[in-house]
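What follows is part of the complex, with its chains left where they were.
Letters A, B and C name the chains as they come in the text, with residue numbers starting at 1 for each one.
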Amino acid sequence: MLTAGDYQAIWLTLKLASLTTLLLMIMAPPLAWWLARSQTKIRPLVESLVALPLILPPTVLGFYLLIAFSPEHFLGEWWLSFNDSSLAFSFTGLVIASVIYSLPFVVQPLQSAFVHLDKSYLEVSATLGYGKFERLYKIIFPMLLPSFIIAGALGFAHTIGEFGVVLMIGGNIPGETQVLSILLFDHVESLEYASAHKLSFILLAFSMSVLVVIYGCLQKRQQRVLNA
Amino acid sequence: MLKFNIQKAFNNNAVNDNVLHFEGEIELSGVCTIFGDSGAGKTTLLRCLAGLETCEGQIQFNQQAWLNTNALVNQNKFLLATEKRRIGMVFQEPRLFPHLNVQQNLLLAVAKATTQEHSDNIFTIDKLAQQLGFSELLTYQTTQLSGGQKQRIAIARALLTNPTLLIMDEPLSSLDISSKNLLLPFLKLVSLHIPILYVTHSIHELFYLSKNMLLVNEGKVEAIGEPQKLFLDSELSLRKFAHQGLIVNVQVKTIDLTEGLIEGLVDGQTLFINTVEEPKTKSIQVKINSRDVIIATKPIMDSSLLNCLSVQLVDFMKDDKNSMILTLKIGSQFIYARITSRSFHKLQLEVGSCVYAHVKTMSIIN
Amino acid sequence: STVKNKPLNIAVASNFKLSAQHIAHEFTEISGIKVNISSASTATLYQQILRGAPFDVFLSADQKHIDLLIDANKVNQEHEFIYAQGRLVFWKPDITRVPTLQDFLLYDGRLAIANPKFAPYGIAAEETLKSIKKWQVQQYIKGNNINQAYQFVESKNVRAGLVAYASVIQKQQKNYVIIPQEWHHPIKQAGIVLNNDETKHAQLFRQFLLSENMQKYIKSQGYN
């Protein structure tokens, strides 16, 4: 039913989304923590910067990334110094772009959870002997697990749905940068509606079932904790 | 030994800041009770000592510096993080982790305790669950507990970290009488191993538990010392509790465990005290409440009163409209008696009078 | 003359947008009829027209989508016209001289082209490469449309590309060589009048577009 190209795009998309989510789940928590607690004056600035990908149309973001990735600019040049092809049109380029693009989706749920986290729990953890980082991953992480899961799921989902940025910097190379969203657009543009509908359906069915399962589990947990 | 000299400024939207300044040195053995009015600064002091509140000054715990912001110019300011101070803390609210059940909450404390030097923690979950009466609650979610149940678990959690200092902020105030009666002796026992800083509003708990007290008033340490000394001092804010009573030292003479009575000597005079177990030392301390002391000009006979002390009236003051507080001297020690003005006049008492002070054995707090 | 004030909506494939703007401007000067230009990729515009987009004239980048509209009975075949013919160039900005066709034949790096699946210039590029037996040999970076292919080269992310003659003219680039017409089917850019109402403004615009002056102008912009 699906063509080899479709499978390739699906596989690539999953790879991209997983890798991006992984990177985001490493980077985002400390950033979100800092954003939730810091009292420095530059915090609103950083907060706005993180939110920027929400505002900037993705194609525009992609356009500027394309410029940034070009060998004439620092990032692209540095990349070319130990790679033989440019950062644009490469899987690595897509990962970088996706991380930037999906960052707010992961940071914001976490930040919100951290803001609402009663600091008394941190205090208790400290008196129990848990150090700064231990507190985070042994107590706060399990406690806010739902928020972490939601953050991860949103980052993953949004990377799957990412289109504008990839359109600009991807170059539509099968197996390398032709992700599902691009392939879907391709089908639509070339009037291959049947393929487009099929792929959309698969995307929908997959995403929905993943989300329904995640949200279902979270609801169960909430029920258990709140003891309805 | 816990020595501190700390300042904490709160900005309360008011014209001038609310600056609390605590200075003192506490001998760390047994329970040291922190006592003071609501809003006096007890919780703040505990939080500063625990490192949960940023503050200026120095804190020294035994040989270990916990805080020093007044370092010399070329030295670094020093602050030991809370988790390195090895304290156990019970807050005014239970603060159990909502995502874990009771057992998991306790295990979180155990996990940390065993990774530290003294792995031979004298407490285990099972023992504590039995002693504090929550064995059946171990599988409960914390949201399924009553206020008092939560508080008992919070106490167990603090103990399970195997702390070198236990800090407790009104731990028993939400408990029922039976739990209190269970926990007070328990805490006294605990304090033989781990020194306790203990905030309470209950004079009963204060006298029952502590050899040492720290009086906080309006953001300052007003006094540190033995409770009976401070309660005798008319200069202190404790004056308003003068009616409550004093502690006296008693030399144990004989112990009759079948009748549950100790016969002791207070500066040579006999005093019967009720007890359930053999006292650990030859010299014990008991509290005599002023409201329980009966004054008579002749010894009272043919009554249930076992104790009759010959005392001298050294001072008296009007407490409120209808009562007088008498300071009575027994050898080198003092007790208070609170009687109605009518009785005072009827008995024609004056400073220097030699009278008999009677106290029911049942009223003496051991 | 209230009727005159109703603007004319023209849908333009994005590669022709700049020229169309110029022409529309001239048209308004002469006729006093206001013109709104909407641009997107041909395929997008096609779908929109299919679903009732309020355009009066559609300037496609190819003939295929116009034919599809006619097949769908959305428009009348009489109103079809060819307004320009695109040319492909091989553009390689990183050499110091003007490249020759030989350079193109020898080039074996990554090549930027428009997507041959649906972009007219992409189809032409595929035909070109097939005719010189380089199809499937080379790695392609595919732009969504021909201007994106141009951007890939311009931003130095790709060293060379098969781009529109119009683009290199517009941006006054030098290092390009025109691909011979025989190597691919002509890129006939067809247009059609969608709304033939009583004002006939759309027909007026078509006449103006096909007028000698304008055709000359279009040629100067890199079309045949």
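Observations on the model:
By definition in this document, contacts are C-beta pairs under 8 Å (C-beta built on N, C-alpha and C of every residue); 3 or more make two chains touch, one makes a residue touch a chain.
This is a predicted model, so every value here is computed, not measured.
For the complete assembly in this file, the formula in terms of the labelled chains is A x2, B x2, C x1.
In the analysis below, only the chains that are shown with their structure count from here on.
Averaged C-alpha coordinates give centres for chain B and chain C that are 90 Å from one another. Computed from the mean C-alpha positions, the centre of chain A lies at a distance of 55 Å from the centre of chain B.
Averaged Cα coordinates give chain A a centre that lies 36 Å from the centre of chain C. Counting partners per residue, chain A has no residue that reaches two or more other chains.
Counting partners per residue, chain B has no residue that reaches two or more other chains.
Within the complex, the chain B residues that touch chain A are 50-52, 81-84, 86-89, 91, 93, 95, 97-100, 108-109, 112-113, 116, 141, 143-144, 157-158, 161, 167.
On the side of chain C, the complex with chain A involves touching residues 41, 43-44, 46-47, 68, 110, 112, 115, 117-118, 139-144, 148, 151-152, 155-158. By the touch rule above, chain A contacts chain C in their complex via residues 63, 66-67, 69-72, 76, 85-86, 88-89, 167-168, 171-173, 185-186, 188-191.
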